[in-house]
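The complex is shown incomplete by one protein chain, all other protein chains being positioned as in the whole.
Chains: A, B, C, D, E, F, G, H, I, J and K, in written order; residue numbering restarts at 1 for each.
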Amino acid sequence: MSDHIYKIMELTGSSTVSMQGAIENAIARASKTVRDMRWFEVIETRGHIEEGTIKHWQVTIKVGFTLRD
Amino acid sequence: MSDHIYKIMELTGSSTVSMQGAIENAIARASKTVRDMRWFEVIETRGHIEEGTIKHWQVTIKVGFTLRD
Amino acid sequence: MSDHIYKIMELTGSSTVSMQGAIENAIARASKTVRDMRWFEVIETRGHIEEGTIKHWQVTIKVGFTLRD
Amino acid sequence: MSDHIYKIMELTGSSTVSMQGAIENAIARASKTVRDMRWFEVIETRGHIEEGTIKHWQVTIKVGFTLRD
Amino acid sequence: MSDHIYKIMELTGSSTVSMQGAIENAIARASKTVRDMRWFEVIETRGHIEEGTIKHWQVTIKVGFTLRD
Amino acid sequence: MSDHIYKIMELTGSSTVSMQGAIENAIARASKTVRDMRWFEVIETRGHIEEGTIKHWQVTIKVGFTLRD
Amino acid sequence: MSDHIYKIMELTGSSTVSMQGAIENAIARASKTVRDMRWFEVIETRGHIEEGTIKHWQVTIKVGFTLRD
Amino acid sequence: MSDHIYKIMELTGSSTVSMQGAIENAIARASKTVRDMRWFEVIETRGHIEEGTIKHWQVTIKVGFTLRD
Amino acid sequence: MSDHIYKIMELTGSSTVSMQGAIENAIARASKTVRDMRWFEVIETRGHIEEGTIKHWQVTIKVGFTLRD
Amino acid sequence: MSDHIYKIMELTGSSTVSMQGAIENAIARASKTVRDMRWFEVIETRGHIEEGTIKHWQVTIKVGFTLRD
Amino acid sequence: MSDHIYKIMELTGSSTVSMQGAIENAIARASKTVRDMRWFEVIETRGHIEEGTIKHWQVTIKVGFTLRD
Partner (left out) sequence: MSDHIYKIMELTGSSTVSMQGAIENAIARASKTVRDMRWFEVIETRGHIEEGTIKHWQVTIKVGFTLRD
């Protein structure tokens, strides 16, 4: 880990199944276009409710990735 | 979604099983008396420990619901 | 202002017109059922965007009102 | 402490005497209508000044109480 | 609203006229290059003063938009 | 903008008309005695309610001004 | 309470006796030079310890006072 | 629960499997040397990413335990 | 006060009598095993309620003490 | 400074030498691809330790730059 | 350190050279008119960028000084 520079992006993932799934979905989608992702941090956990049950978990994360020279 | 007004209540759900279960329990209990719940947001995640293991997950959420005219 | 006790509720007002309108709508709606509101504080200002323009302003406020004896 | 659900309300108590009195007044007033209060947390401590001395202490607390089935 | 993923960008809009204008300017400018903006949240409201009057309102917002597959 | 030093003061402006008016009133009043104000930042937006309508907007700002040598 | 403007100053009071005394001392001292103080808010509560006991309570408050025309 | 005093320690647990597992691992490890743990609170949820998938969940918690006389 | 290094521990004191008593109890208990405590800072003030009255005040503090060479 | 719109990005710079160097490295790297950077703000200062000494300073900053029309 | 009262002012110092220089400049300037400064605390670290390099470091601090009787 030499003098790298990282850029941080903010994403909101959603999942009908679980809190953790919302995070995993966000990272899976980002991996299609962003290489060298290194870490994430959970910023906010929310969700939508319909008919008294949770329809979507929505988790906002920050993701850091290495800026290539 | 016209000019609706929402009220926000704060609940702490608990579960012996999981963090996510504590949230689902809180919303299930609230749905008995509150109609038109629309979203929630996680505020705080805590728990009780006994004999070195987690006995209860306790998650505090804010829940928004539509105020009827 | 003797030894009064106040209760604080949290509301999200919305308006298609303005940030300030969202607050005024929330207080107008609450005044139908809550007497003796005394103050408010803005907690969060958000909005929905459609086709590149703001469709709804959504402002969350706390409102304090006197608890009658 | 089984799988209970708690609701949290926010109150501002006031007292001409002390910071602690403002909290005790808020809880005493709430106990007239709310059963099963379990804990509180201090959110904000303020006061009014007249003629260079404190006229009212005003303390805002969150109070959690058990939701009955 | 299926399992969408959103990206969040941070913008500072400015206006010589009003706080609300600064937000609207930021969203109008962003709509030239970003499609599918869905929501915004106000982060910070500042301004520049010259000769004792406000010359620019500067409002920083976060804007969420859908990531296309 | 050489090696200037700025002092920051905190003001609460009020207005019966608007949120933005409360800020403009605070800056107008301060400009009577403070020269070289350079920027402001909104800290808190509150208001007083009477008879179910907003009587005063009260906005607290920080104002930075240049310290003369 | 017409369109008044308030200035807010920050003070740290200390007391060898009590938390509340530190606040009262700060306001008593300020009242010697500042007229029209209207409210205060507690920002931080600290203290110094010597030989295992509290020697000074130190409480930082914000105090708002009316700016005269 | 008489006049007990509690000490609070901060731990970061990690797990290759789940967010909840990271918390459970931290408490299991702490229970080897600390008796009388009573509660925990989640402070921060992070993780490491390799090759576009989550390799470790890392959750930081505060844990309170009774100080014995 | 030369180039000292301080360590900071977090404690929750409780008292059936007062907010201030909870802090004093925590420091008195800590002084049995920790020498050279220098300052404290209040982090959180909570309490337990039974039958509509406060049974325990619980105050969490940070305490700094000198690390000996 | 007319009605400009700014975009804000978040970067983490690292340096084996100093806290300030980590910030300067992040801005130097960003200047290769981003024109019209105008200001930055420090968000978080961290570092890695090996064998009891600091191996890398890691400072996270927000950087604002003008969006061209 | 008897029952002193302290006043806290907020300053932004700037320096073309370093973060630390911005703080030192602010304190040096304040010492021309304020006696008995006792401590400071860093609130915010920002800077201006021109042509891809840092032109000014701007650090905002709070400074506490003893109020004389």
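Observations, loosely collected:
Everything that follows uses one rule, which is that contacts are C-beta pairs under 8 Å (C-beta built on N, C-alpha and C of every residue); 3 or more make two chains touch, one makes a residue touch a chain.
Owing to the predicted nature of the structure, the values given are computational and were not obtained by experimental measurement.
In the full complex, chain H touches the omitted chain through residues 9-16, 25-26, 29-30, 48, 56, 60. Annotation for chain J: contacts to the undisplayed chain at residues 18-19, 44-49, 52-54. Within the complete assembly, residues 19-20, 23-24, 27-28, 31, 37-42, 63 of chain K touch the chain that is not shown.
Here is the rule we go by: only the chains that are shown with their structure count from here on.
Counting hops only between chains that touch, chain C reaches chain K in a minimum of 2.
Under the touch definition stated at the top, chain A and chain K share these contacting partners: J. Among the remaining chains, the Cα-based centre furthest from that of chain H is the centre of F. The best fit of Cα atoms from chain C onto chain I calls for a rotation angle of 120°, in steps of 5. Annotation: the J-K interface is duplicated by C-F among the options C-F, F-G or H-I, judged by over half of the residue-numbered contact pairs being identical.
Spacing of chain D relative to chain G, judged by their CA centroids, is 22 angstrom.
Centre-to-centre, using mean CA coordinates, chain A is 22 Å away from chain E. Touching two or more other chains at once are residues 9-10, 19, 30, 48 of chain E.
All chain pairs that touch, listed by label, are A-B, A-E, A-H, A-J, B-C, B-D, B-H, C-D, C-E, C-F, D-G, D-I, E-F, E-J, F-G, F-K, G-I, G-K, H-I, J-K.
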